[in-house]
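This report refers to the structure that appears directly beneath it.
Removed: one protein chain of the complex. Kept in place: all other protein chains.
Naming follows writing order (A and B), and every chain is counted from residue 1.
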Amino acid sequence: MSDVLAVLEQRDGVLRKVSHEVVTGSRRLADALGGEVHALVCAGGAVSGTEAAGRHGADKIITATNAGFAQYAPEGYARTIVERAQAGGYGAVVCAASAQGKDLAPRVAARLGCPLAADITDLGVDGGAVIVTRPVYAGKALLKVKVVAKPAVLSLRPNVFTPVERPKAGAAETSAVSGDGGRVVVKGIKAAAAGALDVAEAPIVVSGGRGLKEPANFKLLEELAQAFGGRAAVGASRAVVDAGWRPHGDQVGQTGKTVSPSLYIAVGISGAIQHLAGMRTAKVIVAINKDKDAPIFKIADYGVVGDLFEIVPQLTSEIRRLTSA
Amino acid sequence: MKIAVCIKRVADSETRVKIAADGKSLDEAGVKFIINPYDEFAVEEALRRKEQAGTGEVVVIACGSGTSQETIRTALAMGADRGVLLETATMSADGLVVARMLAAELKDGGYDLILFGKMAIDDYNHQVGPMTAELLGLPCVTCVAHLELAAGNGTAEREVEGGMEEVEFPLPAVLTVDKGLNEPRYPALKGIMAAKKKPLEVKPATLGAPGLEVLAMTPPPERKEGRIVGEGAAAIPALLKLLREEAKVL
Partner (left out) sequence: MIPSQYQPTLPLDQLILQKGAAGAGDSMELDVLFVGAGPAGLAGAIELARLAKADPAVGELNIGVLEKAEALGEHSLSGAAVNPIALRELFPDLSEQELPLRGRVEREAVYLLTSGSSVRLPTPPTMKNHGNYIASICEIVRWLGGKAEALGINVFTGFPAAALLKDGDRVAGVRTAATGLGRDGQPLASYAAPNDLTARVTALSEGTRGLLSQAWLQWQGVPSENPQIFALGVKEIWETKRPLDRVIHTMGWPLPSDAFGGTFCYPLAPNLVAIGIVVGLDYQNAALDIHVLLQRLKGHPLFRPHLEGGEMVEWGAKTIPEGGYYALPARRSGDGVVLLGDAAGFVDVPSLKGIHYAMHSGIYAARTIFNALKAGDTGAAALSHYDRLVNDSYIVRDLYRTRNMRLAFKDGFTAGGFKAGLMTLSGGRFPRGRIAMHADADAARREEAVASFTPDGKLTFSKVDGVFKSGNTTRDTIPTHLVVGAEVPAEVARFYSHVCPAGVYEEVDGRLRVNAPNCIDCKATDVLGPRWTPREGGSGPKYKQM
């Protein structure tokens, strides 16, 4: 029997959505291990939204405060988590494989002297050992891995562990952490375009390729993304990123980003293997392309053949009508 | 400036993944191996920093089988000064095991900067760089997409959800680099010739006991056969109905 330490994320004092996924995954693990979920969030002060962690299955929610923790402080956060993990004798430490989690989890694992099973898409317990599944080779294979260490340090791929409500006590606790944030200091986050979601985290991704003909036409996709009410991000194929039409950060594909949104809409993308590799784990794929033989239709759940310049604006207005209803 | 770049030999991103007879690994028959693309950005950055400083050394370090010498030669052809291969029979699925080997090699090297790619495109572990930094007790910034260095410290930008995080750090440091930091150069003919004569030290190494045990490698579940909903804007109502009622994503 052992407890699970769930590492939550906040930004500007607000709990991030990915934290619910971490609590959900941790709850599953704790139930299998027969223990409790203790959620830990490092912050500069009080964090709003932590009560939701109780709803998703945290028995206890600890806010670890320090003046240096308002922004992400890699070394201070890692130190705090490791101290807590060691003091609590946890069976597992669970982070998100978000931008922060990808930075933080390896530090925590190294300080604990434990391996890290990163970016996992499934987890379970067999004979007391944590067994995880993680995609490798850009999702072209899955690795089933047994974690032979305690605690098992895991990071969960965003958008895979759909938050499930499993109300637990959710007892709140605040503890002030001594020391500072460490040598690596985050000065702030330069926001991308207002409200823009990152393609790797957005639940809906609208991606464009060469079929858009020129960079200015990405406006059509931005409008479609906006129609989803802030839940969608705009991605791009390698071809258009290489052409300088879109920033590197938007690229979906093996040397770009691997995304697993609930809905992926590929517009004017023929579907090079490179691109397919980056989005094949999306739950539902929609393809809009004028060429009915385009490889993208082989992987798409739903395809619409035709002129994107006619289809996309109309889809946008239909979605807008749906979301405003 | 003395800079170390840790690189890895990986299966090309276009590889058609076939699972080996052991059911746990990639069947390497006919697979093309390349330098991990993110590590190419790291090599390029090291070369540019050395060129800007006008003096220094770029050392390329890899772990793996003897065939990784080819990968090191690629980096030497780009312009790195010398290479070190920590030769092991196999690679470990456990990034910490690799980080421990690298940390031991880097420890007394006197490096101002240690660079990694942000991740390898084979195992997607995303961890060896920051783990190595922790083992060395050095500050570390991951996924660096923009970098400025001054005497004794630096500023980096890393991509986070919805923006760029601005980070300050002291030197020496470990950085893992992202796409977009630079445009890696192609090895020049002269570089390829010169690379053959550059020192490449092969040191036998032993992998520690892994904390991750690979039980199986399997193909991803096959996607259900898709279907063409229709042609042109007339198909939109049917599409929306399917997304709402069948796929339940709207």
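Keep in mind that, in the parts below, a contact is a pair of C-beta atoms (placed from the backbone, for glycine too) under 8 Å apart; a residue touches a chain by one contact, two chains touch by 3 or more.
Since the structure is predicted, the reported quantities are computational estimates derived from the model, not experimental observations.
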Candidate in contact with the missing chain, chosen from A:Arg210, A:Arg231 or A:Lys283: A:Arg210
Contact partner of the left-out chain, one of B:Ala53, B:Ala188 or B:Ala238: B:Ala188
Touch criterion as defined above, residue of B:Gly30, B:Gly137 or B:Pro204 at the omitted chain: B:Gly30
Hidden partner interface residues of chain B, rising order: 14, 16, 30, 32, 183, 185-186, 188-190, 192-193, 196
Interface residues of chain A (partner: the chain not displayed): 210, 239, 242-243, 270, 272-274, 291, 293-295, 298
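FYI, only the chains that are shown with their structure count from here on.
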Centroid distance [mean C-alpha coordinates] between chain B and chain A, Å: 20
Residue ranges of chain A in contact with chain B within the complex: 72, 74-75, 78, 97-100, 102-103, 105-107, 109-111, 113-119, 131, 134-149, 182-192, 195-198, 200-201, 204, 247-249, 251, 254-256, 258, 262-263, 273-274, 277, 280-281, 283-287, 292, 297-307, 310-311, 314-315, 318-319, 322
Complex contact set, residues of chain B against chain A: 11, 13-17, 19, 26, 37-38, 93-97, 99, 121-131, 133-135, 139-143, 145, 157-170, 178-180, 210-220, 223-224, 226-233, 235-237, 239-240, 242-243, 247, 249-250
